[in-house]
Every structure is written in structure tokens, then in C-alpha cells.
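Structure, as C-alpha cells:
In this view, the complex is presented without one of its protein chains, the others remaining in place.
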Amino acid sequence: MTVRVGVIGTGMIGQDHIRRITQVLTGGTVTAVNDVDAERAGQVAAGLPGTTVHPTAAGLIADDNVDAVLVASWGLAHEEQVVAAIAAGKPVFCEKPLAPASDACLRIMEAEMEAGRRLVQVGFMRRYDAGYKAMKATLDDGSLGAPLLMHCAHRNPSVPPYGFTTDMIISDSSVHEMDIARWLFGEEIVAATVLQPRRSREAPDGLQDPLILLLEMAGGALVDDELFVSARYGYDVRGEVVCETGTVALADVGEVTVRTANRQGSRVPVDWRDRFIRAYDTELQDWLNAVAAGASTGPSSWDGYAAAAVTDAARQALRSGQRTAVTMAERPDFYAKAQ
Amino acid sequence: MTVRVGVIGTGMIGQDHIRRITQVLTGGTVTAVNDVDAERAGQVAAGLPGTTVHPTAAGLIADDNVDAVLVASWGLAHEEQVVAAIAAGKPVFCEKPLAPASDACLRIMEAEMEAGRRLVQVGFMRRYDAGYKAMKATLDDGSLGAPLLMHCAHRNPSVPPYGFTTDMIISDSSVHEMDIARWLFGEEIVAATVLQPRRSREAPDGLQDPLILLLEMAGGALVDDELFVSARYGYDVRGEVVCETGTVALADVGEVTVRTANRQGSRVPVDWRDRFIRAYDTELQDWLNAVAAGASTGPSSWDGYAAAAVTDAARQALRSGQRTAVTMAERPDFYAKAQ
Amino acid sequence: MTVRVGVIGTGMIGQDHIRRITQVLTGGTVTAVNDVDAERAGQVAAGLPGTTVHPTAAGLIADDNVDAVLVASWGLAHEEQVVAAIAAGKPVFCEKPLAPASDACLRIMEAEMEAGRRLVQVGFMRRYDAGYKAMKATLDDGSLGAPLLMHCAHRNPSVPPYGFTTDMIISDSSVHEMDIARWLFGEEIVAATVLQPRRSREAPDGLQDPLILLLEMAGGALVDDELFVSARYGYDVRGEVVCETGTVALADVGEVTVRTANRQGSRVPVDWRDRFIRAYDTELQDWLNAVAAGASTGPSSWDGYAAAAVTDAARQALRSGQRTAVTMAERPDFYAKAQ
Partner (left out) sequence: MTVRVGVIGTGMIGQDHIRRITQVLTGGTVTAVNDVDAERAGQVAAGLPGTTVHPTAAGLIADDNVDAVLVASWGLAHEEQVVAAIAAGKPVFCEKPLAPASDACLRIMEAEMEAGRRLVQVGFMRRYDAGYKAMKATLDDGSLGAPLLMHCAHRNPSVPPYGFTTDMIISDSSVHEMDIARWLFGEEIVAATVLQPRRSREAPDGLQDPLILLLEMAGGALVDDELFVSARYGYDVRGEVVCETGTVALADVGEVTVRTANRQGSRVPVDWRDRFIRAYDTELQDWLNAVAAGASTGPSSWDGYAAAAVTDAARQALRSGQRTAVTMAERPDFYAKAQ
């Protein structure tokens, strides 16, 4: 079976997923697109024979030639589109965030529970990265004892000179560590604290960069996350989990070691696409396979909700300078096996 | 366009390529299979709806539902099958070796030249490995000067206790370094020498293992290749090219670093599929894309021939203990841009 | 000139320094020893021909055959002994802590200032470690911009099952990171916070282990320090300074890489002597050279005082769970060039 995908949102990330479905992965095809910018949607469709351009997301979702929906629109539009897809009984892959506000995520969950089956997968692609997968396998095999701490660093070379706020470091960057920590530890995050170290002069005016985010897991483990979006030297994601009898850390990702000019070393990725391209591929292939098989096991609406709730707490912690407890609904049985 | 592939040979490697085409890659489907063991072919086809089992390779090649042929049969059968595919005007992917004997490779080249266009790609998958690709890119950018030496190691944990001969270390293992050296240096190999170090007691009775193979490139560069098929500790492929102002080496491939019990380190792959799975995927996707586009740029019949000619020389060098010049036909203009 | 050293305290660390002076380093000899346990002092002196055993520290300090004093006694005895050495005009090397209480350190400083010249060096040996020295050189050359963050880990395999308190993790372990951070950043520490993550079941009863210590530098940079004295897997000291355009981290210290049993890696030191043996040698040689030359440039009384003041704050932070400002006297001009 070939899954006929309708793509809502044909910006950078939407186009990248279209390229993936049509040129890299198996079992999927793009039959419909929609964008708030109809012209852009038309240009994208022009390269895809047999793809319909829909003037509205609702129209795309209703299209009989669409088996499943990929939402890559602006975050504030996600709720309406995802709920509509659920209402239509169509599986939906939604880029993170599931919704910027946690109550919107709750409404999505309610719709899904009403539908009676898992229809939503959220785009937390790091769970599909070979490094994080090997880390989780190492933790899960029990050889290192219980995890106690995690040290993370999330470094981007730069952000746009205007419009990128300190708040966005939490919502756009740290959300990845929030999800990965929940997934690795198999526990929720119960509190967040944000520390504001000396500011880099390389950061855009007004941006407090770097930050240190501290996350407390339900079982007491502590995660520290360095967030540094003006790190200049490259895109570098690091992680080490400290357990009772050992540690496991992401390895460097360079393919070759070069020795020249009195140095030996390897490259650092230039950006997140470079670093996580395989994770994105694996994630979407997994989704296509799940849609074809009728059962998703990827990050769920609950995972999207939990990340939103922690993001809320972390943003509040950024403003207050205080440790802030995460306010979170109880996990419905419906999402019990979401890990 | 979906390329309809007919697969000749449904043993381990054939089945792996079928899995790849049907479950991993895009743009291909398996419409026909054939095997000398008709029962095995039938079993494989049973899992593939709409796939025809052909009693003969010739029948499969002639099948109108077959756009392109993948040859994964026994090496001695390759010549007849590849030539038949060429005669039918169908692109063919042939697992290495193109043919065990270099004169058989020459006959394939003649058939292909007669057909007037590149129809054959040989399965030298290492050219698609991220490590070797980065190595080639580093060499080609000129920053390290001319390459002078290459040090290789090709270690398998073990081979079957019976039936694996010292000759097969040359033909099955070292053929990969022969091709990769030709590709990296952009030159032919002109001579081979085989050294026989102290034998490992872990090697099966009668097997001279390890070996050191020395290859001389046309431009004078020297390649040394440690071949060790009873290395026990894992599957390990290493390579370093020494240039005039620096060196470039394959990096370790572990995804995570584990610290426990007074050691820090990462895993070594268990076998070649573990190590090169991505290279195989990329190789076959590239072939499917090339078939759809009508033009292959992968390893050619000439590359298959050259590897066979060097293998001949190396086998002779193993027997004689002497440096042995490679006897090779002149490269036809037809294959001029094969790199 | 051979420096005639009198050693006060002949326990483990004192004996180790005696071995160093007599068997490893140049320019020093041990002419006198003293210990609260006279029998132990006698046993140690028995192996050192011509070494006098003094029943009191005061007697040793007054001995005309003692040019310089090495204090390796119990921490609470340091003040009296160091002040006496200063009064006698003799250079003194004092193991850390200079004194457990910061006011005792202040009194030592006053005595030294009264003497009118630097006579005291404190045993912060990490400043002599090749890794930290290379780190400081990298920071000081300015190529990475200003330092913003430092991530540290200080892991011991284990501590004695009884008698080791959580407070001692601060005073005995983290004091090294306190000093090294001050030295690397060239700034004082102004506040400390202690976080208590999930406790390892490998820790002795009643010990809160691991801890996370957060240190704020005067210029705003932030240091996080994982302290884990029941880490089991080995003695591991890690450090990375994050600057505006790059980072610098301590490298792994293994001498060889071993590949076996599907793993590749190197050893982790078993304990602090294994890890820092060279730093101890270099530190004490530097002191002997400084004594002979009449001018010490090593860690000063001020450095000892500053570490004690930060330790006080961190211990209070451990008890209160709150960020705690460091209370510190103003730095006298006398110690202006102590870096």
C-alpha cells in the first residue's frame, strides 16, 4: 500500500518532508498540498505531477485522495488542522510543537480519545537518531544501573539577527531535550529552572544567550541543558546520562579524521539538518509504515502535551528566575503505552 | 516512475536487496525473481504479492514487467546473465564480482559497448559509504596535496570453519580495497605483492590468515592492506590516506561512548551488514534513480574488470610470493568518464 | 642549592610527598619529620638516613636544618603550623585546605603580609596538570573569545563506607573545581547553589551522592560541577569551558586504545593519584624551584582563603537549598599578582 499524504504548510520544513516522501522514502506519495501562501503551494505542487493544490487545509483534509495528513504549518494553526484530521479519521503527522499552548494540546488529546484510536504522531525526530537510540538501548539494558543525571548541550551556530527572542530558545530549542529526557528516563518532568549566565557578545542584541535549563524528573533525576544559539563554531548536540555504575554519551559524528597543520580532528555539523538528516528520514519512514500498518508507536499527543506543559513552566521560570513546578494533567490510560 | 526490478539469485544477498527495494528505498518494486533453487525463489516470492517466479534467468530478463535486472546469483553465472540483460537493453546491477575471470568481464564490456550505452553497475558499495565519501571529498579538494600512501585494514570476526580458502581472502575481501583505492586515487593498480605473516591460531585449519596485500598505483602511490578474516574482536574496516601535507582516515563508527568498569569506549560493528548497511541502501537507491533517469554513474563494467585483473595478479602473487604486475587491457574511451 | 624540607604530617599524603622529594624530584631533601603519631613519624624517618624526628611541629619549624616546611597534617592543625613557619621566615607548602575555616585563612594571610613576602603555597595541584594548563593557555590566547560557562564532573569510584559525609563532598572534592574555576577565569566566585539529584543506591547509607554544585563567577560566567563520589566506574575528572566562539575540554587520558570483544576504547584512571601523579610531581618541583629562587608563583594564601570562603557558602547552600552569596574580604594588594 502506498500512503497518499496531504501536506499542510509548504515552507522550508514542509518542502523538506515532501522531498523525503517523494525522493528518499518508500511507501508514500504526496497527493495534495495546502499553504496560507497559495502561490508558494502552487510552486511546490508544480514539481509534483498529480498533486492537487487545495485553497484550504479543510479541503485538503477532506480530499478522498488523501489517506494521511502531514502538518507543517505555523504552530498556532496546528490545533484546528490536527483536530480536523482526527475528525476525518485520518492519521496525522504534526511537526513540533503539537500546539504552542498546552490547553490546545489537551483539546487535541480529547479529540483523539473520542476517535478511539491513536491518530497523531508528533515530530520529535531525535528519538529516531542512531545516537539517542543507542543511548536508550544502553539505559534500558540495565547494565549501568539507574540513571541519575543527564548533561545536555544544544548549540546552534547562529540565529537570525532580528526576531529571535530568549523565549524562543526555550520553545524552539530546549523542547527537544525536554522530549528526549522524558523518553530516555521514561518519566515526566516535574519542575524547571532557568539560569542566565554571562551573555555572549556574539548574540543578537537583546538575546540572553546562552541559558542553562535545569529539569527535574519525577524520579528525582536531574537534567542540565546548556542552550546556546550563537555558539558560532557549529551545530553541536551533546548528551551524557550518568548512571549508578557508568555513563553513556553521544559520540562525535565526524566521518573522517583529518591530520594537518599540527591538528587532528573531525568536522562539526553546520546545522540541524546536517546533524539529524537520518533521524528525519527514519522518523517519517516509521510514520508511513505505521500508517500503512494502522498503528502508530511514535511520539504521541501526550508527548506533545507534556512538552508544551514543560515549556510553559520553563518560560515562566525564565521570567521569574525561580524554580517552577510543571502543571500537568494526569496521563490518560489511553496514552499508557505511548513510550 | 517506479522501476520494476527482476532479481536473479534469492540467497542471502539477493533477499537483502529485495528487502531494501520493497521496504527501505523509493522508486523501485520487485516484479520477478529467479533462482537455481526454484523452491527458494518461490518462498521469497510468496512474501511479495504480484511477483512472478521465473524458472530461468533468461525468462526473467525477457519479462515485459521487468525494467531492470539485479544479479545476485553465483559469480560464475554472472557473465551469461549480465550479457543477456544487456542484449535485452535492460539496465543491470551486478553484485561483485562482475565475473570471477577478467576475460569474462572483458566480454561483458564488449557487449555493453556494442549496446552503445552504460547499462551495467557493479556492487562496489563502499563508494557509497559516508566515511569513504568524505575521504574522497577531502582528497579531491586538494588541501592535503597529492596522496602518497594508503594504509588499510579489513578485519572480519570469523569465516566458516570449512571451505573458506586463502585465495578467497583475496577475491572476496581485498577486492573491496582494490576498488576503493582505484576510486580514491583515480588511477589503476599496476602490481600486487602478498605477504604471509605469522598465522593466527584462531584461523580455520589450512587458512593463511592474516595476509598483507601491497598494491602499487599507476602514479607510484603504495597501498598496504591488512586482511584478517579471523580477527575475532569484530568487523573493522580502517583506512588512512597519507598525503603530502596531511592525512585523512576513516573515523570510528560507534554511536555512543560508554564509561564503565574502568574503561571508556564504543562498540565495534559485528559484521559487514552492520557496518555498511547505509552504504548498501545508498548504492541501490542511486542505481534505482539512475535507471529511472536513464544514466548510471556508479561503478562500471570497467571497474568490475579492473578489480578482476588485479585479483588475478594478487592470486598469482599469493602463490608465487613475488611482486606480480597486473595485466590489464587498455581502457576504452567508452568508459572514460566512469569515475 | 638543595632545599632542606621538614615534613609535618607523615600520613598517606605526607609520605607520598616525601617519596616525591627523595626519589623523583630534584633540588630537595627531607631533613626532618613530625607527626602527631610519633611512632609513624619514626617509621617513616627510618627509611631516610639523616632525617630527624621532631616530637613537635614547632621544633621541626625551628630546626636550623630545615629551610622550608611542608604541611600535610590534619586540616585543623594547619593554621598554627603555617603561621609558625611564617614567623620563622620559612617558606611553607600547605596541603589543601589552607585551613578549614575562612577566618583561619585570613589570619594566615595577615601573618604573611606582616612578614612582607609570599611564603605560602597551597596544594592545588590541578593547576599543574597538563590538561588544565593547556586549557588555560587556550583561554588566555583569546582565540575562543570570552568564557561564558564551564561544565565539570568530578567522579570518584567510591568513598569509605563510614564517616564520609555529604559536607565532605563539598569541602574535599569540589574545592578543586572552585580553585580551578577561579584560576581559569581569573575571577572570584560570588555565589553557590547545591542541587540534590536522585541518590545513587551505590552510595554509602546517608550520603547524598551525586550533587550538582553551581558557581557564579564575578563576571557572570556560570560553572556547573557534578560531584559523584560513588561513581564506581573509575576516577574521572572532566571539564569543558564554553566560550563565545568555541569550547575547550579536557581530553581522555588513556595511553593506548584496545580493540577486543566488540569494543574499542581506553582505560579510565583508578584513582586521583593515578590521574594526577604528574601534576603532583610538577607542583612540588615548582615549589622547590621557587623556594630555591626565593619567589613563589604558585597558589597563594589568598587562593586558599578564597576556596575556604566559597566552601563556606556552598556548605550553607547545601543545608538551605538556596543560592548563597559568597562572603569574601577584599583582596589585599599584597596578593594582587597571585594568579
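Per-chain residue numbering starts at 1, and chain names A, B and C are given in the order in which the chains are listed.
One rule holds in what follows: a residue touches a chain if its C-beta (ideal position, glycine included) is under 8 Å from a C-beta of that chain, and two chains touch if they have at least 3 such contacts.
In this text the structure is predicted, and so the values were computed from the model without any measurement.
Taking the complete complex into account, the chain left out of view touches A, B, C. From the options C:Val248, C:Ala290 or C:Ala308, the residue with contact to the unseen chain in the full assembly is C:Val248.
Within the full complex, the residue among B:Val83, B:Ala221 or B:Ala317 touching the omitted chain is B:Ala221.
Contact residues of chain A toward the unshown chain are 232-234, 236, 252, 254, 257, 259-268, 270. One chain is missing from the display, and on chain C it is touched by residues 22-26, 130-131, 133-135, 138, 143-144, 245-252, 254-261, 266, 285.
The chain not shown here touches chain B at positions 145-146, 148-149, 151, 153, 195, 197-202, 210, 212, 214, 217, 219-222, 224, 226, 228, 230-233, 242, 244-247.
The rule is simple: only the chains that are shown with their structure count from here on.
Although chain A and chain C share one sequence, what matters here is the overlap of their interface residues, and that overlap exceeds half of the numbers used.
On a Cα centroid basis, the chain most remote from chain C in this structure is B.
Put simply, the C-alpha centre of chain A and that of chain B have 38 angstrom between them. Chain centres here are Cα means. That of chain B falls 58 Å from that of chain C.
With centres set at the average Cα position, the gap from chain A to chain C is 44 Å. Chain A has residues 245-247 in contact with two or more other chains.
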